[in-house]
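Please read the structure below before turning to the comments.
Every protein chain of the complex appears in place save one, which is left out.
We just call them A, B and C in the order they show up, numbering each chain from 1.
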Amino acid sequence: MPVNTPGKHALAIAFLIAGSAFVHAWAQPAPASGGPVDPALIQDLVFANRILVDQSVLDAFGHVSIRHPKDPNRFLMSRSLAPALVTPEDIMEFDLDANAVDQRGRTLFLERFIHGEVYKLRPDVMAVVHSHSPGVIPFGVTKVPMQAVYHNAAFLGAGVPVFDIRAVAGTTNMLISNRDLGHALAQTLGEKPVALMRGHGDIVVAASLPMAVFRAVYTEVNARLQQQAIALGGPVTYLSPEEAAKADLINEQVLARPWELWKRRVSGKRD
Amino acid sequence: MPVNTPGKHALAIAFLIAGSAFVHAWAQPAPASGGPVDPALIQDLVFANRILVDQSVLDAFGHVSIRHPKDPNRFLMSRSLAPALVTPEDIMEFDLDANAVDQRGRTLFLERFIHGEVYKLRPDVMAVVHSHSPGVIPFGVTKVPMQAVYHNAAFLGAGVPVFDIRAVAGTTNMLISNRDLGHALAQTLGEKPVALMRGHGDIVVAASLPMAVFRAVYTEVNARLQQQAIALGGPVTYLSPEEAAKADLINEQVLARPWELWKRRVSGKRD
Amino acid sequence: MPVNTPGKHALAIAFLIAGSAFVHAWAQPAPASGGPVDPALIQDLVFANRILVDQSVLDAFGHVSIRHPKDPNRFLMSRSLAPALVTPEDIMEFDLDANAVDQRGRTLFLERFIHGEVYKLRPDVMAVVHSHSPGVIPFGVTKVPMQAVYHNAAFLGAGVPVFDIRAVAGTTNMLISNRDLGHALAQTLGEKPVALMRGHGDIVVAASLPMAVFRAVYTEVNARLQQQAIALGGPVTYLSPEEAAKADLINEQVLARPWELWKRRVSGKRD
Partner (left out) sequence: MPVNTPGKHALAIAFLIAGSAFVHAWAQPAPASGGPVDPALIQDLVFANRILVDQSVLDAFGHVSIRHPKDPNRFLMSRSLAPALVTPEDIMEFDLDANAVDQRGRTLFLERFIHGEVYKLRPDVMAVVHSHSPGVIPFGVTKVPMQAVYHNAAFLGAGVPVFDIRAVAGTTNMLISNRDLGHALAQTLGEKPVALMRGHGDIVVAASLPMAVFRAVYTEVNARLQQQAIALGGPVTYLSPEEAAKADLINEQVLARPWELWKRRVSGKRD
């Protein structure tokens, strides 16, 4: 596990991590499970992994989680694995400190803390996507704010904050590799659905798994459209915040249409 | 069904919609059918849906309709469904107010009013495509007019109007969710083959289904070419209106070539 | 067949075309065949059609021809058909005036005159490609000359002329729809391997079919690379004419490598 060293606190944090690893291995009991989960929900989480690859949001990296449907203090996510390869057997359960309920030697995503810390601060959130969405990354490294070009990306209308890990932790390996960094990212996200991570990627959240997938896909699409609109030159008319708020209600209403399509595509049942 | 609230007339319109829904459910008879339609034409409409996905004009959203071949006051379109999944069984019949002839509980596209209102104002039009064609959207949100870069897009040569829903209805959810908005969009279209919708997408019309599909595809292609030409810098020489008028006659003449190819591609008979 | 009307000579030309059509239909014998052609060469011409689609040079439109291997006054090309669908049975023989040797009611490409007129002026040319190569079109409508960004496109190093049909024939339908326009285009091409056609596409020629295909593919690739290099800003270092001349000798030497690969891809024998 990489040791993050944010400025002058590096040694202290390294000590804490080493210490907690010791405790975990020898003394701290694994967290209790939130209980069995409907296999259909697990299957949807597998679909979400593959849809996000099929829709060019994820490549070999990135992850998607859901909050445990019966226990708000647990979440479900794959072991460390390329998302295109995830199967139901790879889904694990974690507490909100990102400790595995039943690790059995499996490798964990280095950045699982993103998910736990967002679930802590955002009780409304039931699903989290972390990606290196390629169209989005340029907006994280420039001063150009992402804005909603069209109605399908209306959820961006309230603004898209950018998290610069350097501002909170100095020189790092860029990863959200501990709870403190996860907490700082979740604070930057605030009440928004999307936050960019400078030099890294973004996170997308929603009150349901299909909506988190929808938002991740249309964040990527909107980034490409905004890039093109800016390249045309001259002023760009974005959705007003009021238009965006109204239009986003429609996205909720029509969500089943892309979700069913995208599941068909990755199920090999595309006809 | 979302209730659109265009400025100060919001309440009145909401009342009207609520009222008409009441009447429809309890009293107003469903409109009569224009009569049976050749299954080959229905199959072509299914092909059109899939071609427009295959050619990157439609994603999970958007729709394509044809006017009823025997009754100019009826049109045919899928129930609310991702266009890649449309089959002949999903095609429904509507009157020009966008009432279903035989709804049987099926969900309708929220923006079916686009089609009815265009068919009312344009007796020459036999097919309508509404899409979020990705290359086209940037032109709807900037001041750069779409123009015909090459002969295959010559139908753009007479100009491409832009419909800004905000100008006619104030703050909305961006959708053409009632007849009044459909009428306003159809008026903006006027006698042209294509109109852009700011922050939303575009509509493409033609005197035949294959030509509407052709125009939708080459509107998308032309948008990408125009974007690239502008990015090269310096003046761009577009087709003159006179060249465009002559060149568009050729598109009519060669239309069967792409149409047969595209049908083969989506039929799985590509060899 | 569309009648092109180039400025003040329109009537005269229209008369000539009408006249020759009359003569052809009732009196002029079909041209004699140059003799049977090796089926392997016909198959290569079919491959060339499909490779150019697979490599994104051709879409539903465009055509590729070869000079008859035994008779320099004949050439071989498909009947009017989307290139992805061409089979050996679709290949026809033409004289250099673009008259079919054995038409048998088949529809001919409107722009077959491109091929005949190039073969007349360029005895070194054994194959001609006409396409709407998408990356290339922007260079035909701006003042930015195409130049060789890298060695695989070294054949562009001697310059890429642009043919503007308006300059030679006034307002037209943009097509090379008769021999005079074909002759004017061939004159603009001169001794070069590539010429752009404003608002239309380009032509690519070579001393062999594989080399014509190679050049068409790398003209498209180079256009995209040049577009990107220009977008980065600042001066671009192109191949010098001397570097280009030397590098193009290598393209000749390594040509079999892409040709064999591309044939495998379109043969379904890709492994």
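The rule is short, and it goes like this: a contact is a pair of C-beta atoms (placed from the backbone, for glycine too) under 8 Å apart; a residue touches a chain by one contact, two chains touch by 3 or more.
Bear in mind that the values here come from a model prediction, so they are computed numbers and not experimental data.
> Among the chains included here, which ones are touched by the excluded chain in the whole complex?
Contacts of the omitted chain with visible chains: A, C.
> Write down which of A:Q55, A:N99, A:T172 or A:T188 is the residue touching the left-out chain.
A:T172
> For a quick check of understanding: of A:V37, A:L52, A:M92 or A:I137, which residue touches the chain that isn't displayed?
Spelled out, the listed residue whose C-beta touches the missing chain is A:I137.
> Pick from A:V101, A:L121, A:V168 or A:A231: which residue touches the chain that isn't shown?
A:A231
> Name every residue on subunit C in touch with the hidden partner chain.
Given the touch definition above, subunit C has residues 148-152, 154, 221, 224-225, 228-229, 231-240, 242-243, 246-247, 249-250, 253-254, 257-258, 260-262, 264, 270-271 touching the missing chain.
> May I ask you to list the residues on subunit A that touch the chain which is not drawn?
2, 5, 59-61, 80-82, 84-85, 110, 132, 134-135, 137-139, 141-144, 164, 166, 171-175, 198-201, 227, 230-231
In the analysis below, only the chains that are shown with their structure count from here on.
> So that we know how the chains sit together, what is the shape of their touch graph: line, ring, star, complete or other?
Chain contacts: open path, no cycle.
> Since subunit B and subunit C share one sequence, what rotation angle in degrees maps the C-alpha trace of one onto the other, as a multiple of 5?
So the copies are related by a turn of 90 degrees.
> How big is the gap, in whole Å, between where the Cα atoms of subunit B centre and where those of subunit C centre?
Using C-alpha averages as centres, the distance is 35 Å.
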